[in-house]
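Removed: one protein chain of the complex. Kept in place: all other protein chains.
Then we have subunit A:
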Amino acid sequence: MTESRKTRAPRALLRAVIAGLAGVFVLLGGAGAAMAQPSDSNVEGKNFVIGTDTTFAPFEFRANGELVGIDMDLLQAIAKDQGFSVDIKSLGFSAALAALSSNQVDGVIAGMSITDDRKAIYDFSEPYFESGVQMAIAKTDDSIKGYEDLAGKTVVAKTGSEGETYAKSIAAKYGFTVKSLDQSATMAESVKSGSAVAVFDDYPVLAYGVSQNNGLTTVTEKVPGGSYGFAVNKGQNPALLAAFNDGLAKLKANGEYDKILDKYLADPASAVPSNFWERLGNSIPALMNGLGHTILVTAISFAVAMVLGLLAGFMKLSNNIVVRGISTTFVNIFRGTPLLLWAFLFYFGVPQLTGLPMSIWVAGVLTLSLNSGAYVAEIVRGAIQSVDPGQLEASRSLGLGYGKSMQKVVVPQAFKMMTPSLINQLIIMLKDSSLLLAIGFTELLYQGQQIYAANFRITETLLIVGVIYFVAIMALTKLANYVDRRFNK
């Protein structure tokens, strides 16, 4: 069991009690056959955190703000059948696997092909879907009829996917180049914009995109290929794996499995609203939720960054070489390394090193505030140094100590000078917080990605997200300037 489950102990206990009571009722009713299976007893009433992709329609995508898709429906149906519950973390494919390795999640279901490489690190369920690779081109392109027409051209495929493996395996033979991208929606976009001529991807994904009018059409037969499996960390959660297999077998037997597949593959258009404005309207709550998270994580991080920055800024002015050194090291480290690196390190690295779970909020706040704190430290140091030294001398000559002089005379003047830079830093932080989408933090741009992953309207969605950022930042700037004028007259 993962660490993240330990933190849920009280809830798990409650669920166990409820499930136990339910079990008694079922037994009394004389319908206890399903409950008697040994694999059930281990997972019943438990809650599992499952990682998944952000953008892999029809397996997982958002419709009306809800995560839906074949993977999601299957998992929920199996969970229901087996009596456990799941928390879904929509992290992105690579991030979900990283989270699994660092035990931030108990399992991953993400349209993932079962490969030998992966089997070395993870334990897989029985295959729940037989996939295959297909090629799609722009609907308006009539120059490409098959692989032979790809000579000298560039195609796109998803990083680490079967489609990529297959495309690369025939690239030399047909003389084309393979460019790897991260999301289905961006792949479709690059084909439509002409930076690539074709996309290689799993056929259900392509079929779904076509049904959503993503501007592509499929031209080749599907190449039979990988089977998708549900994965847990090697040697961990065998009970969960067994329950998944057991539930899957039952869904296949009772026909529900076929129903789920049909829902997304046979008539996929019905799965989501078809009108763009309707979809947009539906996506507003998700975007507002994302904006809320963006603002909240920025506000908390900025407060922490101010404390860190003031501390480090003053330490930089210290006469003590050790104190100064600590501060300089801090500033240099966080100014000299990318923000994203720290996001990954805090969220995926720290749990692996310490064995303790890391909340995504803590990881996000640490990342933003340490990075920003380094810049604030420099702003503070610069502002204090730019106050006329005669001010400190005058105050000291009156008999005020160093601390009092700083507090009453130097810092108030420095603050006045640094507010424009601090407001600037706050705005940079708000924009930088979008990088946290890489670890699956559900901020504004992340929500935008979720939406265009499902509706393939990249440009429109990004423009809307851009407008929301712009308005939020304008409002923030106005507010900050107002506060500045009020307090720094």
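Here is the rule we go by: a residue touches a chain if its C-beta (ideal position, glycine included) is under 8 Å from a C-beta of that chain, and two chains touch if they have at least 3 such contacts; residues count from 1.
The rule is short, and it goes like this: contacts and distances are computed from a predicted model.
Hidden from the displayed complex is a chain whose UniProt protein name, among "sulfate adenylyltransferase", "Electron transfer flavoprotein subunit alpha/FixB family protein", "Amino acid ABC transporter ATP-binding protein" or "Cysteine desulfurase", is "Amino acid ABC transporter ATP-binding protein". Interface note: of A:121, A:288 or A:398, the residue touching the hidden chain in the full complex is A:398.
Of the candidate positions A:91, A:239 or A:409, contact with the unshown chain belongs to A:409. Residues 388, 390-391, 393-401, 404, 408-409, 412-413, 416 are the ones on subunit A that touch the missing chain.
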